[in-house]
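Complex shown without one protein chain; remaining protein chains in place.
== chain A ==
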Amino acid sequence: MTLDEFVSLSSALTGYPASTLKPARDTQMIAQTLYEQLNLPSNNIPSAQLDLLTLVWNQISGTPPPQLEAAVKEKIIDNLAITRLAQNIIYLWFFGIWYDLSKNPASFTSPNIDHVVSPLAYKNGLVWGEMGAHPMGFSTGVFGYWENVPQLPAIN
């Protein structure tokens, strides 16, 4: 899977535009950092699984946007051979964490494999914006921002 394929697939999985996930002027290289997790030997990703996900994505990536969501659900999310890997990519973007592919992430049972990918990946996790919050110890708000009600993103 190439970086561009990873970004376009990530856009389909997270709902965020590719230009948000990998801006033209990318200061923090988050997409690159997350993408490198796919090739990290210690993450134990079966190559057949990664190849299949890439193949399936390339088959459906040209689907017109109105039908793309349904295609992703049918071909990736409901496909037991690759759904867990797709799930991990979503976790990567939202939490900056890589979970043991062979385990249920909710169980937190793989301390040697589960890991925060990088401090910047954690800080830039999509979950913070979705919650209208920020990671502990790091806020881009001006002094006194906590007096104001957090602005939650519009949910369709």
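Assume a contact is a pair of C-beta atoms (placed from the backbone, for glycine too) under 8 Å apart; a residue touches a chain by one contact, two chains touch by 3 or more; residues count from 1.
Just so it is clear, contacts and distances are computed from a predicted model.
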item	value
Hidden chain of the complex, named as in its UniProt record, picked from "Integral membrane protein", "Cytochrome P460", "ABC transporter ATP-binding protein" or "Cysteine rich repeat protein"	"Cytochrome P460"
Sole contact to the chain not displayed, among A:2, A:27, A:47 or A:148	A:27
Footprint left on chain A by the chain that the document does not show	23, 25-28, 119-120, 123, 135, 137-138, 140-144
